[in-house]
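Before any comments, here is the structure.
The complex is shown incomplete by one protein chain, all other protein chains being positioned as in the whole.
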Amino acid sequence: MSTTQYLFAGFGGQGILFSGKFLAYKGLTEGKNVSWLPSYGPEMRGGTASCGVIISDEPVGSPIVSKPDVLIAMNLPSLDKYEDAVVSGGIIFADSTLIERKVNRTDVKVFYIPATGLASENNIPKLANMIVMGKVLAETNGFDNEEGVLSALNKVISAKHSDMLEVNLNAMRIGRDY
Amino acid sequence: MVVFDKPHALADVPMHYCPGCTHGIVHRLVAEVIDELGIEGKTIGIAPVGCSVMAYDYFNCDMIEAAHGRAPAVATGVKRSDPNNIVFTYQGDGDLASIGMAETVHSAARNENITVIFINNAIYGMTGGQMAPTSLPGQVTQTSPYGRDVNACGFPIKVCEMLSQLDGPEYLERVAVNNVKNVKNAKKAIKKAFENQVNNKGFSLVEVVSSCPTNWGLTPKKALEWIDEKMIPYYPLGVYKDRSAE
Partner (left out) sequence: MSDKVLMKGNEAIAEAAIIAGCRHYFGYPITPQTEVAAYMAKRMPKIGGTFLQAESEIAAINMVYGVASTGKRVMTSSSSPGISLKGEGISYLAGADLPALIVNVQRGGPGLGGIQPSQSDYFQATKGGAHGDFHMIVLAPASVQEMAELTVKGFDLADKYRMTTMLLADGTMGQMMEPVSLDFDIAETVEKPWATTGTKMEREHNIVNSLFLQPEALERTNFERFERYKVVEENEVLYEEYMMDDAEICIAAFGIAARVSKNAINEARKQGIKVGLIRPITLWPFPSAQFAKAAERVSSIISVELSMGQMIEDVKLAVEGKVPVTLCNRAGGMIPSPEQVLEAIKAANNGGDK
């Protein structure tokens, strides 16, 4: 029996909500209980974006992720804001292209992925989120089975953008193998 | 041979209107038109809040009593529920041009396929003679006891002129019922407003300049003369919009 609480944070346009939705669907396709809760605010563009995803063997109680087991920080303000909230023994994934400082906590595991840099090197500038996601899956959820990943991607990428399936999967491979 | 009879669409019940009030005439004209078009069985009328609040008892078609000013919104719902039905509202000046102005303007802008009968008698009748959005400059009412002061309470609203600026509405005409000739014209306009709906042409409003002898403090006869002397010069009769004729 286990419950993992993820918090994705960054700025609008980084695909934060999409990442969370993908992960929730990955949980759902594996028969887990899941919830996805975005923060919502008056800004339409360029503001902060975050969402909490819970994947659990038990029914999900509160969908609010205030003490994440896993923090995915896609920019510095997000790391500043949520670093202290992560549970002891938790994991932080940081986009080290955009976050120059190191994580201060010593009681958490940290992965630095220069996702934004890797994304532009690989000519997929909008997929830094999925590069990080590849690492997140590999470290927390399992990324040995690409079929499972694809079936979750199928749920979040509409049929008319099916050419994006392979592109997203590739992005995740880059993150996994980094 | 019957030469004069009650229209079938008009219920055979005593009306509560004051002696000399022109609501009775307009009710009859609406009922005659419903009879002539043979639409009573598929007509739904919306009564307002105001003197004609109990119009739901006076027509034999299905009737709905709406909240004050909301008749065009209610009519929108009824019409959208079954566009084959014929839906009309019957509203006074306070209802249509004050508290319900937003509903009036927007149903016109949507060219909602309904018929609006608008009674303009320049006063709130049911509550006892207060100033209406259409009360004339200088007109004495219970809430403008020294005469309507346009500096303090603004100018009357000319509904047909205002709505005619919109692209939406199909047909806008102002008529009166203070003499035989005007009554005949009013009947023609009301009939057209219903026919437009039958023919899916859209929002049709007939403004009927009416009298309120009780609250104007005039005899019924003087009240009809006052329409000619005061009301019609401010509210000229005529067609303000008729898209199909354009």
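Side notes on the structure shown:
Going by the order they are written in, the chains are A and B; count residues from 1 in each one.
Throughout what follows, contacts are C-beta pairs under 8 Å (C-beta built on N, C-alpha and C of every residue); 3 or more make two chains touch, one makes a residue touch a chain.
The structure presented is a predicted model; accordingly, all values stated were derived computationally and were not measured.
Note on the undisplayed chain: of the listed residues A:Lys21, A:Lys135 or A:Arg176, the one touching it is A:Lys21.
Residue B:Ala66 is the one among B:Cys51, B:Ala66 or B:Cys160 that touches the chain not shown. Contact with the omitted chain, checked across A:Ser35, A:Thr97 or A:Asn129, is made by A:Ser35.
In the complete assembly, the contact with the undisplayed chain comes from A:Lys155, out of A:Lys81, A:Lys109 or A:Lys155.
Contact between chain B and the unshown chain involves residues 40-44, 46, 53-54, 56-57, 59-67, 70, 73-82, 85, 102-103, 105-106. If you put the missing chain back, the residues of chain A touching it would be 21, 24-25, 28, 33-38, 40-42, 60-64, 66, 155.
Note that in this section only the chains that are shown with their structure count from here on.
Averaged C-alpha coordinates give centres for chain A and chain B that are 62 Å from one another.
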